[in-house]
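A single protein chain has been omitted; all remaining protein chains appear in their positions.
Labels run A and B following the written order; every chain starts at residue 1.
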Amino acid sequence: MKERADNSNNPFGLSRREFLKWSSALGATALSVGGISEVIGSIESKTHPFVLADRIVRTGCPAHNCGGRCLLKVFVKDEKIIRIETDDRPNDSIEDPQLRACIRGRAYRKRQYHPDRLKYPLKRIGKRGEGKFERISWDEAYDIIVSEIKRIKDTYGNSSIYVPYGTGSYNQVNGRQTAVRLFNLIGGSLGFYNSYSWAAISKATPYVFGTSVTGNQRQDWVNSKYIIMWSWNPCEMRDGTNSEYFLKKAKENGARIICIDPRMSMSAVALADEWIPIRPGTDVAMMSAMAYVMITQDLYDQEFVKKYCVGFDSSQMPEGLEREESYKDYILGIRDGIPKTPQWAEEITTVPKETIINIAHEYATIKPAMLYQGYGMQRRAYGETAVIGGCVLAALSGNIGIPGGCASGIALQADDGGPFWNVFPTGPNPIKTRIPTFLWTEAVLRGQELSVAEGVVGADKLDNNVKLIYAVATNALINQHANVNRTAKILEDEKLVEFIVVHEQFMTPTAKFADIVLPVCTQFEVWGLEDGWKYGDEVILMPKIVDPPFETKSDYQICSEIADRFGVKYQYTEGRTEKDWIEWTIEEYRKTRFPNVPNLKEFEKSNKGVYSTPITEPKIAFRDFRNNPQKNPLKTPSGRIEIFSKTLFEMQKPCTIPPIPKYIQEWESPFGEEAKKYPLQAVGHHYMGRVHSTHDNNEWTDEAFPQRVFINPVDALERNVEDGDEVKVFNDRGTIIIKCRVTKRILPGVIDIPQGAWWTPDKNGIDRRGCINVLTSEKWTPLAFGNAQHTIMVQLEKA
Amino acid sequence: MHFAECPLILFTIMVQMAVGAFLFLGVIHHLSLVRLNDEIFTVISKPILNVTGFILVLAVIVAGFHLGNPINAFNALNNLGTSWLSREILSLILFLLSGGFFLLIYIRHKLNRKLIFSLALITVALGYIAIASMAMVYMLETVPVWNNLFTPLAFVFTSLILGSGAILHALNIIINKKKYSLLLNEFSIQKLTDPFKIISLFILGLLFFQVIIMFSQLIYLGSGDETLRSSFGILIEKNILLIILRLLLLLSAFLWLISLLVKYNRTRDLLLKRKYYALYFGILLLEELIGRYLFYAMYFRIGV
Partner (left out) sequence: MKKQYAFYIDTSRCSGCKACQAACNDKHNTGNGILWRRVYEVSGGDWIRKGNAWLPQVFAYNISMACNHCEDPICVKTCPTKAIYQRKDGIVLIDENKCIGCRYCEWSCPYGAPQYDSNKGVMTKCTFCYDYINEGKNPSCVDACPMRVLEFGEFKELKKKYGELAEVYPLPDSSITKPALVINPHKDSLNKPDIYLAISNKEEV
């Protein structure tokens, strides 16, 4: 398909043949009201003239870390992107749906051509964090970087170098992996595991199931008759392009959908029959009460539990632990004397007991049913237990291993091993030590004390504090990490981290703390390739569309030039350009997931942008296990679904890591002392206008979704706050002043400050943009060492 | 209210006042009780007519500020078929033309009185047609709060109250200006002050009705359907102070006038006291400005 506008009658750069093809494919909606020339002559074209694109390129929406991966159709004129549309493949079906972009993709021009794009390498001239920089040349920047890396390597060793968590780029040749590869060639760097997204859920799920592949392929969702979206807001976070569409299809197929969330989210409005607001951090209480109803009313799938699970009741306890508390014991309150009744849960969760009973009934009796967990509820104090609690409910209801069901947990798709996100090879890291990523500030402050007890793997303890941070495609150094004011203090101290490099496109809060800032091109300005995030049944080619402006370069190019100065250029590039690496990447996908993916040349020539495999027979997780648990045991110690986990039991931390999912009061909670001073819980949901902190400066998304704090009228009234007022939100860690939106769509006692706004302190240190991490805590979850950023208490008053 | 509507407040008030002033000038002249002779009348009319004309021109200029794209202003007459805005502008133009023509003839003042009289009548009629179409502009089906009798009532009352007030104020100024009073003998001044009483009584009635209208409009809005109640809400929640102020102003104008009337019965040279009328007119002007501001502020369209 050649798409060049070669005559003026053909304003959209479609060849006549293609035009006919695409328009007839639109079938019933193919309408025509006269020749194009007739319209061109008319008044309307004078006020809104046609855009004559020089070329149209299909590409992937720049891969940040939203849950989606969508197709964009980019119109280019005079080497400038003038319009961005989305997937226009003619057959939009459930098997192979169009990958329609959300507002962030559609508004990308405002980011691409933002006047604040970084243009030149910068060197810090003020105090660290002050944000004062001067322009320097690339050579000077490289000289400084190379000499600092050498100095710190020699003084402290490679394990003091850290390439932090960063999710700004997933297109292979932009992103942190390029820097990891660089350091791996020159002695390595301190590694990490976990993410800020789903530390607890990815850690906890395998304790129950021995795997993270606990979800059926999404095409199967339409077979479900009852869907609980538990803390799950796929419409807004786009937990997979089209997840919301599959749910809509399920709805059309007769499914009843329930949304359990402190916020009446977009997904609740668009998809749910019933919204059940729940007090944040009390999910396990509600789950336990549901289990109570299912058990006491004999609604649970006894046969399933007997055949496939361990630890449900005393008859099923692992060997040697027969006398320990089973799940049923806990629910009925045999040991602790507290039956986990709906009444008990009502007091904790604010969910009326009738509602709990009703949901338990429905979930246990409407078949098949799908309990799907989002990630908000596990970014909390004891996030792991909430995850396991959901998995146990799925087991009690027997909805595992069947079409229309779901085992809950992280629910990666039953599939052939993908997705991979980045396959760009980083090579082996000579430093084997890794830390939980959320604990990086600990590694800065007291690295040498950090040991296995605090999640260090690959070594007993660290041998160094972090001294050099090389940050690529990340804003987690300040903005997205918890407790901004604390982190800022740490980073300001040049004796702690001695040197910070940041690759960026904008002067983000993170970039402000750099010693050297290197300007990076966007993903429209370099070759790339992405696959479909969590669910991805496709790969999307991202051709270079326009040239990098000013002195910007790709992360890959920057790292290869530094590699050159270390004498490892060839090892780094293996003689490949960015485009060559994309060719290499495609071959990787061919070897694994997509044996029939076209090679780069064909792929590029077709200008289709996406290669996808229609799913006609969605895979069902645990089908084999269900068919024959003896032959296909799970990879858990018992080979079965572990309602009681022996492994967890052996950790001997029953108060924080119980072997069965128990409700534990969080360390900052409305029931604690802290609530006297700070009576409101604050959550920070993923905002439609941003991908984490990316796009916070996009004027179109900001207009559509302005930053503000959401508060219920009940709480607002108490504080004499009205819709649109400036309010002050604070706790011991910091203060924000922004506007508020008084909305009934949030539970009283809870406020919501959408996460990702750029920390903008005024001269008193008060954040004026609404970065929730000013208020969050650096305390980590017990099992996964993950972030518990949503577990915070705050106060709000009129500013 | 939108900032862009500020010019409209001034524009509508100025036009309505000018029409009213023209009317009352005629009334003074022709009220059988106080019929003035032509000479005296000419002396006082000329400056008044000039000022009126000036105000009208100003109004048109102010109206231009309301337009985002005044270069195209001539297009505004394109849609006489269905747009009341076009019609308003046309009737305004006709009023201006007729007024201008009147002025031209009047200054030459040789032509016969009948012609002048009928021209004046036509001008007044056109003026009120303009005010009527002005009202029609606001009587939109989609804006129920304007789409009722209160809109034309408001406009006509503005024109009568401010028109008459302006004339009293003007007479007062003229009588006090040496340049004019030299031209007027004692008797004419006496004669000139006579209409004062009649006009004042009339105004008293108007002010009284204005208060009644204000209340009935509030009641109408408050007891109406949802959109009307929204407007009511805007008035009560955001503008209650202005409403009270407006009432107070009306009341003080009323009392002021009564006290003037009482005094006038004793000392008949009251018209010579300048500040009395400046204050009185000022109060009314402010009251009407507030009224018009509220008129725009309570705008609430059905739909989204």
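What we mean here is this: a contact is a pair of C-beta atoms (placed from the backbone, for glycine too) under 8 Å apart; a residue touches a chain by one contact, two chains touch by 3 or more.
As the structure is a computational prediction, the values presented were derived from the model and not from experiment.
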Touching the absent chain when the full complex is considered, from A:699, A:718, A:732 or A:797: A:699
Which residue of A:148, A:244, A:325 or A:442 touches the chain not shown here: A:244
Contact residue for the chain not shown (choose from A:316, A:465, A:712 or A:791): A:712
Touching the absent chain when the full complex is considered, from A:100, A:553, A:640 or A:790: A:100
Contact footprint on chain B, counting only the chain that is left out: 4, 66-70, 72-73, 75-79, 82-86, 89, 137, 140-143, 299, 301-304
Chain not shown, touching residues in chain A: 11-12, 19, 22-24, 26, 28-34, 36, 39, 43-48, 50, 83-86, 88, 92, 100-103, 106-107, 109-110, 235-236, 238, 241-242, 244-245, 248, 251, 264, 266-267, 269-271, 273, 275, 277, 346-347, 350-353, 355, 688, 699-701, 703-706, 712-714, 724, 741, 743-745, 747-748
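Definition applied: only the chains that are shown with their structure count from here on.
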Separation of mean Cα positions, chain B and chain A [Å, integer]: 65
